[in-house]
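Of the protein chains in this complex, all but one are displayed in their positions.
Just so it is clear, A, B and C label the chains in written order, and each chain counts residues from 1 on its own.
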Amino acid sequence: MRAMASKTPVGFIGLGNMGNPMAKNLVKHGYPVIAYDVFPEACKEFQDLGAQVTDSPADVAERADRIITMLPSSPNAIEVYTGANGILKKVKKGSLLIDSSTIDPAVSKELAKAVEKMGAVFMDAPVSGGVGAARAGNLTFMVGGVEQEFDAAKELLTCMGSNVVYCGEVGTGQAAKICNNMLLAISMIGTAEAMNLGIRLGLDPKLLAKILNMSSGRCWSSDTYNPVPGVMEGVPSANNYQGGFGTTLMAKDLGLAQISATNTKTPVPLGSQAHQIYRMMCAKGYALKDFSAVFQFLREEENL
Amino acid sequence: MRAMASKTPVGFIGLGNMGNPMAKNLVKHGYPVIAYDVFPEACKEFQDLGAQVTDSPADVAERADRIITMLPSSPNAIEVYTGANGILKKVKKGSLLIDSSTIDPAVSKELAKAVEKMGAVFMDAPVSGGVGAARAGNLTFMVGGVEQEFDAAKELLTCMGSNVVYCGEVGTGQAAKICNNMLLAISMIGTAEAMNLGIRLGLDPKLLAKILNMSSGRCWSSDTYNPVPGVMEGVPSANNYQGGFGTTLMAKDLGLAQISATNTKTPVPLGSQAHQIYRMMCAKGYALKDFSAVFQFLREEENL
Amino acid sequence: MRAMASKTPVGFIGLGNMGNPMAKNLVKHGYPVIAYDVFPEACKEFQDLGAQVTDSPADVAERADRIITMLPSSPNAIEVYTGANGILKKVKKGSLLIDSSTIDPAVSKELAKAVEKMGAVFMDAPVSGGVGAARAGNLTFMVGGVEQEFDAAKELLTCMGSNVVYCGEVGTGQAAKICNNMLLAISMIGTAEAMNLGIRLGLDPKLLAKILNMSSGRCWSSDTYNPVPGVMEGVPSANNYQGGFGTTLMAKDLGLAQISATNTKTPVPLGSQAHQIYRMMCAKGYALKDFSAVFQFLREEENL
Partner (left out) sequence: MRAMASKTPVGFIGLGNMGNPMAKNLVKHGYPVIAYDVFPEACKEFQDLGAQVTDSPADVAERADRIITMLPSSPNAIEVYTGANGILKKVKKGSLLIDSSTIDPAVSKELAKAVEKMGAVFMDAPVSGGVGAARAGNLTFMVGGVEQEFDAAKELLTCMGSNVVYCGEVGTGQAAKICNNMLLAISMIGTAEAMNLGIRLGLDPKLLAKILNMSSGRCWSSDTYNPVPGVMEGVPSANNYQGGFGTTLMAKDLGLAQISATNTKTPVPLGSQAHQIYRMMCAKGYALKDFSAVFQFLREEENL
């Protein structure tokens, strides 16, 4: 407990579905938290937990020299850092600013430049793992930024995650996450197509999954998160595609991959098509279902 | 050796790149082989090994009541079974005919019907694993047909493969192979896209592969057969994409998947796009390279 | 009327939605019709019109040396020509057999070979234009076969169509139709995407259509059959996508294009994707709507 007493405050901006349990884990580890959220109600809970609640990102920056931000999209991140009452208005020299939002890596780089001009340090550290992992404190953080500052970031991030990976210069944390999720979407759709085709051709789904998993078609979507109801237990496909990683969130990440690919002139024919498929699913009522519901989207002919 | 002496002859039709080492493994296991190939030179080697060489598939059927066929495509299989000098002209009642070709499952079903009419048994048993696995005798066989005959088929197939999987009724062996290879093509292209995008965004390829492999993007193409030169050793990408599984062969299997999907009215948006990408690669000079060369196909901008 | 009296009988096989009005137009032009359909009820109407009704395609071939077939798919055509009671069982030497079905051009070629062996002539002559055009007698026929026989075919086809185009050797009639419909599907989906994107970006649909139609985006789908409700009158989009050319029919033609492209190893990346989109639409309840309903399929987000 003495160790805790000596801990200096940590700012936390963005107390939504993910930020809330993340910030609580900081509190649990004894860090005095300086909290801010655009929705004042989101902060109340933290006041009860002994956190200081402030009126703006700038106020957080005035009181804490280590700040974590967890925001829904690029424009929010730009506002929180560079807006009229943004962090940069009052950031102290030498501060460490860690952005765990999933945003365009090009935006991360711009924010890093702006932060650097103020004499502070910026790192991007998006997470993998959903609300459950945030609660359990076993998120994975993919971290981009100056390598010498990685240990300082890791000290805080290990309170919230079990896996903290250094990826390279600023923006590479985002890049790693975006690339992983693009490949994930592609192999999930591929798994759904292959399982569906196999079933239509007379194969038993469990047997087909077993064959794929011992062959070269094996992937996380086939062996850990199979999208066909009845093949595995404890996955969203076993529970009408509830819980898990929502189709809108996947569509958002694929949109970021698309923008990064467009900006770097990188051909991503299947990544691009995966983006469109998740976009059509959103347009057809699957927005809130787990992204493995693509199996249902491709199927369903029976019901008509 | 006495056991071998008692073995009855096995017919083998199609002694190409794959059929040659497969038939040799039957010889090694003591089976008297009755051989046929459209190219007489392909048979010479077998004459020297003590096999009987015949003039037509019909002749094989006259002398052996267990026959394995290994042919390049659907039309060849149709010719060998139902042609003017085809197996069915002289097949004996009760014969076991095993087709290890990779062909349209609908054709397998038609052949099975024709065979059944003659009082014989047909099974489809396409293989996974290339020439190396054929030589080493550790192919995987995916077998479709009447379950009671599976043990009889397995007796022969285990001489050539380490893994013999029963998949269900006739045609499901083909179905399993086609579905696996479609998913394989999709995840290979996806891996190539994700790795390429990550590299463009500043990530080190080895580090990115490591991150994908411990995350939800993990797949056989990323962790066992990575398409990016320098990431893994002993794979085609480490050897200028030589050896391995050729792009034309992958294009052929994706064509079969496409035909099966069209016939069963199954949507396969990414499988269909993967087919087109391998088709374009064939049109652009990649026909003989390993299918992981899709990384090079998407890349290469540097060289211009 | 005397001229009519001298006309020799014409066989007609396949009296469905399209065949019915087509055969009636032959009757109107004074041709004695010898009719057959698998569903006897389909023939009744023709009995009343004075046509002879027969029991099989073979019977038709016995009584008429000019026969037109109009069948739903490749397997039906194969059965009608080469089946146990097929045309070829009793076809007379020198007969002219015209197949107006839309089928795989490779199948047309096979049928042509089989017909030729019997000393008769085969031509493929698929139609463009729906039931309305069939009734009005202004279909377009795309004809493949030996050029010397074209005039003989044209004599009959002009009774049912206003436009009879010679395309080349056997199979090219099918090829022309398939290529046209593939391009049609692609530009229809493209028009739907462009209109939808423009509307989302704030453009008035009528104005956007006008701009496209005077620019390089102009196509039949944008200027004659616009898929956006309210832009044009008298098209299916103005009538809740009823009537017109059904989504299942388009999916069928795209499947034929896919099979032809696979067989000839031709890359068709957008044609393939168009096929998948119409396949998904069929799986999602759009099977019976006009194919311009792809605008609604991509849209609809509003309703959720």
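Just so it is clear, contacts are C-beta pairs under 8 Å (C-beta built on N, C-alpha and C of every residue); 3 or more make two chains touch, one makes a residue touch a chain.
Fair warning: this is a prediction, and the values are worked out from it, not measured in the lab.
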- Message: One chain isn't shown here. Among C:I78, C:V146 or C:L270, which residue touches it?
- Response: C:L270
- Hey, which of C:P57, C:G86 or C:G198 is the one touching the hidden chain? C:G198
- Item | Hidden partner chain, residues of chain A it touches | 251, 255, 258-259, 262, 265-269, 272-273, 275-277, 279-280, 282-283
- Item | Residues of chain B (touch criterion as defined above) contacting the omitted chain | 273, 280, 282-285, 287, 297-301, 304
- Message: What does the interface between chain C and the hidden chain look like in terms of residue numbers?
- Response: 105, 128, 140, 142, 163, 165, 167-169, 171-172, 174-176, 178-184, 186-187, 189-191, 193-198, 200-204, 207-208, 211-212, 214-222, 224-225, 257, 260-261, 264-271, 273-274, 277, 298, 301
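Operating definition for what follows: only the chains that are shown with their structure count from here on.
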- Message: Are the interface residues of chain A and chain C largely the same numbers on each copy, more than half shared, or largely different?
- Response: same
- Can you check how far apart chain B and chain C are, centre to centre, with Cα atoms defining each centre and the answer in Å? 38
- For chain A and chain B, what's the span in angstrom between their mean Cα positions? 40
- What whole-number Å value describes the gap between the mean CA coordinates of chain A and chain C? 51
- Each of the following residues of chain B touches two or more other chains, namely 265-269, 273, 277
